[in-house]
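We show some of the complex, not the whole, and keep each chain where it was.
As written, the chain order gives the labels A and B, with residue 1 at the start of each chain.
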Amino acid sequence: MDAFELVQANLLSPVVLAFVLGLAATRLRSDLEFPRDLYSALAIYLLLAVGLKGGVSLSVTPLSELWKPALATLALGAATPVWCIAILQQLGRFSRVDAAAIAAHYGSVSAVTFLAASSYLDAAKVGYEGFMPALVALLEVPAIVVALLLARRGEAASGSARAALREVLTGKSIVLLVGGTLIGLVSGKSGVAPVAPLFEGLFRGALVLFLLEMGLVTGRRLGDLKRVGPFLIAFGVVMPLVHAVLGIGVAWLAGMSEGGAALLGVLAASASYIAAPAAVRIALPSANPTFSLTASLAVTFPFNLVVGIPLYHELAQRIYA
Amino acid sequence: MQTVPLKRVTIVAEAVLERHLTADLERLGARGWTVLEARGSGSRGVRADQVAGANVQIETLVQPATAERIVEHVARQYFDNYAVIVYVDTVEVVRGDKYA
């Protein structure tokens, strides 16, 4: 299969089609709306489920296999904002604060993109390290912290950095991911078995519902595209490609499997739209959220979902071949 | 029934600010508040929630001086960067001593 066929095959999965349906519904100005509590409920479920899965897998992973990928992931997260800020300030003419805000989003991760990618690999019967969900948690935080620190060297940064760090670390996505991981780690495979019908069996179906809502939310954001300008749109497509290659390379150096490399590529390529926005909003109040959110939600997320995931997998295969 | 006039300060803000605002209220002397979930549209419209337009409407009954302090604080602290409005009206309350 060439890249186009891969994209096509990916496009025909219910997960991606549900996203497209959500987009279409907003375009048709349908009154279809997700109840707010359903959105929150699905988010709680998905984050806890992915944590549990990772935790169970960690419970049978020797520490010796884990430390290299973990360190590599942390390093990647901490480094990404540096060049993102530089590019956005120098080439994109963004203020330091706006550049830092956007960099925090692109250095952090989108758990939903990760879920869609692992769902894609599962369907393609490609194996990967069971501890990948733990890496999601590891990659989520450092970029946000680094970006906020870099912004503070600039003038316009107000608000407390410590408060923002608190906000990220105790934010619901980290608490559920890390909490789920610990529960899975402690109770192990047999302990989790009785709850597997909910947390494993329904996982992909719940993802379909969640992506339907993501499509609705993204659709409502599409109008903001003209406000962010061509540079940021290009940034939202090009940087994921660069980051994916980096992620795959780092995974390769850390001795991970091909599937794990594809997933780390996806993680690096993805941009946060849950943890980062909330933290940045508090720590960098003068940053314009329209820039960062529209780029990550209306450009990078759909790009990764439809084109990126199969592409990065293909890239991983070539690099590993 | 004997009532006393108090100020009701109403703040509509993007949901991410709820905890910050209620902490502010407490610090500025409000003895209570009520939070309603809302959605809305305004001249700014920027907000950090990806669930578009998720707002909270916070209402607090306070003495006029406290109302003044709250309005000033909200305006100074949040107006520049956040989707927030604040306004005040007068209501008649029973047992006014309950409110600071």
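Please note the rule applied: a contact is a pair of C-beta atoms (placed from the backbone, for glycine too) under 8 Å apart; a residue touches a chain by one contact, two chains touch by 3 or more.
Quick caveat, the model's predicted, so the values are computed rather than measured.
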Chain-type multiplicities in the full complex (formula in displayed labels): A x3, B x3
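Rule of thumb we're sticking to: only the chains that are shown with their structure count from here on.
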Centre-to-centre distance between chain B and chain A (centres being mean Cα positions), rounded to whole Å: 34
Footprint of chain A on chain B - complex, ascending: 14, 16, 20, 37, 46-52, 54, 80-82
In the complex with chain B, residue positions of chain A that touch it: 36, 39, 217, 220-221, 273-274, 277-278, 280-282, 285-286, 288-290, 293, 297
